[in-house]
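Read through the structure below, which is laid out as structure tokens, and then see the notes.
A protein chain is absent from this complex, but the other protein chains hold their places.
Chain lettering (A and B) follows the sequence in which the chains are written, and residue indices restart at 1 in each chain.
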Amino acid sequence: MENNREILFKPTSGLLDVPTHYCPGCTHGVIHRLIGEVMEELDIVDKTIGVAPVGCSVLAYDYFACDMFEAAHGRAPAVATGIKRANPDKIVFTYQGDGDLAAIGTAEAVHVAARGEKIVTIFVNNCIYGMTGGQMAPTTLPGQKTETSPYGRDVATQGYPIRFSEMVAQLDGSYYIERVSVDKVAGVAKTKKAIKKAFQNAIDGKGYNLVEVLSICPTNWGLNTEESLGWLRENMIPYYPLGVKKDLSKEEAK
Amino acid sequence: MPKVVFREERCKSCGQCVIACPVKIIGFTDHLNEKGYRPAGIPAELMEKCIGCTSCGRMCPDLVITVYK
Partner (left out) sequence: MSEKVLMKGNEAIGEAALRADCKCFFGYPITPQTEISAYMAKKMPTMGRVFLQAESEIAAIHMIYGAAGTGVRCMTSSSSPGISLKAEGISYIAGAELPCVIINIVRGGPGLGGIQPAQSDYFQATKGGAHGDFHMPVFAPSSIQEMVDLIQEAFDVADQYRTPVMIMGDGMLGQMMEPVEFKESVSTRQLPEKTWAANGRNGRVNHNVINSLFLKSEALEEHNIHLQKKFDAITENETKYELMNTDNADLILVAYGTTARICKNVIKLAKAQGINLGLIRPITLWPYPAAAFDATIGNTKFGYLAVEMSMGQMVEDVRLSVEGRKPVHFYGRSGGMIPAPEDILNKVMEIVGGNK
């Protein structure tokens, strides 16, 4: 019935057309879709292999249209390294949350950058552990209340959050590191641009590429969608500044 | 005029599209889908106000939305 009309926007073929288990408003769905759109637009669905983490997005292997791996908690970068080194012509990405990347998987997440692996990591940062019911994450903000910081994160005993993008941008092996946010339409557009740049780098044999995406977790923050977007803006962006932390393509362009 | 089509059975009533729409024409419909959510939608009489910006589609986490020119 809409056959003759031009389509301005439609669900991407980079994702399988299935309902997801994510909570209403959860931005995993948005970020998944952006990756799907990027794969579709760059025409790489057929040669991309993604690695899903353990966390809310553990079932991501059922959502992306490309070949997928489910990895052990924190180990996606190592799995991706094995895939990429064995298949250098394929595009490989990992999709990870705060626990997966910045807690148990910190070694793997750092070393994949140090080695300059020609892959992409999409790091979904929502300051909390979602899947297991809202515990403190390495990215939980000082004073933030979670299941394991019920009185608010006390930096004296529970330490400080990790700004992972800044940390890993210091490594010579890092090629492109950017932090973005999906709290509004313009942010989503910027996020897509960053993801596309990262994947294009991977296609061009450049790495290591990391896009850290500030995201919401309405369920475990105890806020509705609109409140969550506001909380992200007011609390997360000041602590986790948006922007490019490293971009070697700029150096190469000179 | 642009037309927005919502796949109601996939909508989780999260409100991202409602928040994102710059002309504020998206609301929640008056019925429930199979999952028990109240799907988002644009009343027929407001569709003519749609500017085809696709912000709704871009903020939707659930592949609910298609926007036609």
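Note that a contact is a pair of C-beta atoms (placed from the backbone, for glycine too) under 8 Å apart; a residue touches a chain by one contact, two chains touch by 3 or more.
All figures in this text were calculated on a predicted structure; none of them were measured in a lab.
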| field | Chains in view that touch the one left out, judged over the entire complex | value | A
| query | Which is it among A:23, A:56 or A:80 that touches the chain not included here? | reply | A:80
| message | For a quick check of understanding: of A:10, A:47 or A:206, which residue touches the chain that isn't displayed? | response | A:47
| request: Name every residue on chain A in touch with the hidden partner chain. | output: 16, 45-49, 51, 58-59, 61-62, 64-72, 75, 78-87, 90, 107-108, 111
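Definition applied: only the chains that are shown with their structure count from here on.
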| Gap in Å, rounded to a whole number, between the CA centres of chain B and chain A | 26
| query | Of all residues in chain B, which touch chain A in the complex? | reply | 2-3, 5, 10, 12-16, 19-20, 37, 52, 54-55, 57-63, 65-69
| task | Give every residue of chain A touching chain B within the complex, in rising order. | result | 2, 5-12, 15, 17, 19-20, 22-30, 32-33, 184-185, 188-189, 224-226, 229
